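I have placed the structure first, in the form of structure tokens, so that the comments after it can refer back to it.
The complex appears here without one of its protein chains, the remainder shown in place.
Order as written gives the chain letters A, B and C; numbering starts at 1 within each chain.
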């Protein structure tokens, strides 16, 4: 087997490399190309499609291309945001997989010049239980052993996010946990991070200025994450001897905290010309990317790199993915002061390189040149337009008729159905998880976990930031395009629900094997959906990530785009109105049209193991008007409670408002959708709706606000007692606590 | 002073508050992370904060009190506070404490003071083995310390905790001495002030005798697991942490609670 | 059925990075023990078990390690099973405890 094939490079790719170099690459160069041209680093299967994502708006300072997106939020401040996935490592070792995912996304924010001030986790696992209709039905139904493993994975991932996030000193203020059999072999761990900084502190990942010096800051370099290239190991040990290569990367939040403080002081004292975090493909990527961006070259000396193991070969040092490392470009005159800053914060630092004019990456080790390649060639990688084909299986799924296969329940059934639905893991109380997260550090958290969106005040200003993170895998199984639009709409609606104007989004695209035409069709369709939603809701895509190969035994996960939306509150005078009912006698409304969208609903899946028909319907004009309406309700403080309708329909939304306040309600279940059957009215998941309550004296104000926003509004009942449509709040709470891990 | 994002909006120091500014030294160990929140809270009660590097040998001359902040000194490796106690600054802290200067250790600060031997007992891993970030109620059992003199005996305060190793433990002899000598400052309780060591809802880390904070013999060195600096504004959930800082600067500060 | 005392010693794989071990090593060096090399932190799990034979106990403990006690991706382990003296089962697990 040719060496390049063992490294995952095709013959054509190898041919391309030889053409660029005008010769065959040596071992070190081959290793560098193989990691840089991998799917993970080069986005070769997705780049073509990602170009279709709109990313411009007057306030977007930096869109995709840099380490994180940057937008202007006023008062001379910029917000930096990014989302990344760490799925495969989390399956191997959940604690460290999730922990190093948090560490990595934090460095992507830091490298732009900002202090990371909040992170969010979006997690997906296989079912935590083997009981219930949905558990047995699907092809990868969770039997007892699989369910136990899924619980172990979920506990490990959450404690990894808690362990790393808390110790590194970045509060975890929001997120979501969802379950579906398709994630049993492939958990998804997506982490979003954001930072805020003065605009003039923005750092670019560019090795600009011939003669400037490259510093490697942070942890020592070991054989972590070297993976496939290890077959290149020469005499030191044979390729099969895995004892030398750690199968798992271990994070050190203590080291990262020192790196954060050192880098922030370097920024504040204007000592850096460029900054680049070390992520996938380690030093190779950092040097190639920074030189390529600045159109310069770099001369790198590996002998200066602090190693954790003595006998490391050049290709190992260059492709090591050891954590907690940054690459800074500093002017020669500032090197001494920069080294002193790192010493003050007790984080190792070494001069490892120098910017050259000859646009080539030249790497030296023990007096030998071990690499001389054009950085742009490493950085640009290759681009593929892979074949796509619509999966036939969709026809049967879409043909299923919920109205035929699902019962329209009667009034008598409602209490039991509500309790049954609330025992779904996707509607479970997730405080077992976020109680383990420090969600208060920096004293910015005005609304934290448990609310529709996290709200963070911006100290020294009257502004606040709101962020929500959502994904609708089941919808995308039926219709990747429409499901993606619904995910964007859901995240944006959550942000508007707390009174913030949605302004930008990031997306993390979790899919199966791109070499399967069906997966590529799903991927392309999902990108088109995000494009439409981005244009319709004026939400530029300022960054994101792609994770392919989420499949087990050839079966891919549901197409799962995870969307993070950020919104702004211009003047935060008080804590936004929350989701819990406030007092007995308050009047309850549903705003927005309820359609017949039962087929992909949580009730249909959890209570009847039915997934079919079309994904829920949505109308962009209604979504935009709902944003205006909710922002107005919050700014004028017209309501006592506001909560958007999502998984489980109006029924679940009412239960959540009751659980958040221990106050029940008396409602007429036919009030907001008289033309629909009871099951559909209660559990339909049509987009663009919310549930509000207000004191009687505000009823007219809310009615006129809805009228002005041209939104249908139904008065459906009032806050009272300790039941929701006949189900005791205590029983509903017990059901929602079934899956405490 | 322009507010930098995570740092508090710094009013000109000393311009508010009682008389010449009350200077609090806040030592920062590698891994500490609540120092900015501590500064933000102290500004609210008119006190000035001076950050001190853990490798310094002396405290600033004008230091009137010491506030060891929360965080993860040395990553909480080995034991929370186990390595931090050997930093050069701890000798100066020990001397100041012995001389009667008010010293408050919050969360990681409490762990460090115990490891230094300035406070009795130790903080073991939480009974249920998990990190806890939530509000608790604590009952005030000693109003003669520099950090509780603005409080009323048996007052109940709602303040957040945020730790994995917060379960207070001491042997019986030490506990008897703490009780007899009035060194038990705060105990976890329910909203009505009822203390029950075995109730893991209201004593969530399983501390012995539900102890949440203790003082030294002299009453001037205090350690508490709850974070008063996280309970300064009701807008963020509770303002019950203010009395701890107001006690320190002597009476309640003129500035009304920032809304 | 016999009573056996079990000690499972779990240690992180040698090639894995051990930040806690490094922090302890640095502290020991700083406190005047330069001769200390590569610190690794592991854990022991001690318990009693009733089984038909020593071999039976050993195989049960091996199974416990594989299913719950150890994560083979990052940890190695050794098992020690010994006859538990009838009376002092508890003591046997802590011989040599410092006073």
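Here is the rule we use: a contact is a pair of C-beta atoms (placed from the backbone, for glycine too) under 8 Å apart; a residue touches a chain by one contact, two chains touch by 3 or more.
If you're wondering where the values come from, they're calculated on a predicted model, not measured in any experiment.
Novice: Among the chains in view, which touch the chain not shown?
Specialist: B, C
Novice: Out of B:50, B:78, B:98 or B:209, which touches the unshown chain?
Specialist: Considering all chains, including the one not shown, the answer is B:78.
Novice: Kindly state which of the options B:206, B:219 or B:241 is in contact with the chain not pictured.
Specialist: If we include the chain that is not displayed, B:206 is the one touching it.
Novice: In the full complex, which bits of chain C touch the chain not displayed? Write them out.
Specialist: Contact residues on chain C toward the absent chain are 9, 11, 14, 21, 24-25, 27-28, 31, 33, 35-51, 60, 64-65, 67-69, 72, 76-79, 89-90, 93-98.
Novice: Which chain B residues touch the hidden chain?
Specialist: Chain B touches the chain not shown through residues 78-79, 82-83, 86, 114-115, 121-122, 124-125, 127-129, 169-171, 206.
The rule is short, and it goes like this: only the chains that are shown with their structure count from here on.
Novice: Please work out the Cα centroid separation of chain A and chain B, and write it as a whole number of Å.
Specialist: 35
Novice: Per the centroid of Cα atoms for each chain, what is the distance between chain A and chain C, given in Å?
Specialist: One centre to the other, that is 38 Å.
Novice: Among the residues of chain C, pick out those that touch two or more other chains and give their numbers.
Specialist: Expected reply: 19, 23.
Novice: Two-or-more-chain contact residues of chain A, please, as numbers and ranges.
Specialist: 252, 254 - these are the residues of chain A that touch more than one other chain.
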